[in-house]
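First comes the structure, then the notes that go with it.
In this view, the complex is presented without one of its protein chains, the others remaining in place.
Now for chain A:
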């Protein structure tokens, strides 16, 4: 059989594919950009390229449900090219970008522009989220059918949740007409009251305006009720409280059509990390208490929260060079998504398979896409990483254009050595 250009074998890696219940040292064969087979080499298969993955983990390419790539409109912070390249370096093969760009992703033209730029860069599959309301104004529904046709995988009002419950209801109903997932960042704007930190003992002492936990739990309860009324499929993005996680557990027991994710930094940091007013710890929703972090960890371990995302918010240095409340919230998270998730395994919060699941089949199932698994016939999106490599976070080690990370100096487990997108090597560590 003639060697085909895209035929690849990844030899002798520990293949961890939670979506198919696989965790074994074996070979993986890719052909024509798709998964061909696992284990024994198929008859007449002669790969053009062999990757030695001895002592490495081979898993599905990671799927990050929520990132802000800043383009169009804020290219001084980051670009689609810079951030998709960063994603590839970190084993992430699918990014779902938020619509709060300039202009907002509320027309097929903007969707087309973004997808074109991502294809041109060629590092990553980019799935845009469309705006739930025009220009995210919270008043007028966007043309969701057109957005879906143009390639949006979900609709959301992202960081400006709707205050008007009637518009929220109508938006959910309209989205469900087209089987569009509605992504909600649960936050009651009035209860947030221009806060910048969790309302609790640390904010009390530092004199930081607080955001109560109720700002999240009220919104979760409200939107669960609206989802019940409308039949919409909803997904809560970036839960931050144990209480919301418990509500999710209840909703799942009740059989509700709802899912949730958590930003990885919420599983490691707490309000105590705001001591010293480090603006790199300024995030929305805010870092909450130890018990919230533990509650979120439990929910992730028990698959009540099915996905971990980076909630990637790259910023230029100036955006963080002010007193904390005056800075823009957000962490540049792509570079630390996988290592911080692996840290949860080190800390025995969950096993490796569960951790990988939250980054692969978990988010794929939320999106309802045939991704995140090494199933024959699926796109050959692969992440290969060395679990034994430790590294320290520094500006040089952050490949995103945004260097705004609170994890500087932290020791991280795991280094991605290869990333394949549709069977094509989009990243290979230069040292190999």
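Here is the rule we go by: contacts are C-beta pairs under 8 Å (C-beta built on N, C-alpha and C of every residue); 3 or more make two chains touch, one makes a residue touch a chain; residues count from 1.
Just so we're on the same page, contacts and distances are computed from a predicted model.
K.L.:
According to its UniProt entry, is the unseen chain "Aspartate carbamoyltransferase", "Binding-protein-dependent transport systems inner membrane component", "Iron-sulfur cluster assembly scaffold protein" or "Leucine/isoleucine/valine transporter permease subunit"?
P.N.:
"Aspartate carbamoyltransferase"
K.L.:
Going by the contact rule already stated, which one of A:52, A:254 or A:275 would touch the omitted chain in the full complex?
P.N.:
Once the missing chain is taken into account, the touching residue is A:275.
K.L.:
Return the single residue from A:52, A:204, A:346 or A:411 that touches the missing chain.
P.N.:
Of all options in A:52, A:204, A:346 or A:411, contact with the hidden chain holds for A:204.
K.L.:
Using the definition of touch stated at the top, determine which of A:69, A:175, A:263 or A:324 touches the missing chain.
P.N.:
A:324
K.L.:
Can you name the residues of chain A that touch the chain not displayed here?
P.N.:
On the side of chain A, residues 199-201, 203-210, 212, 275-278, 318, 321-326, 408-409 touch the unshown chain.
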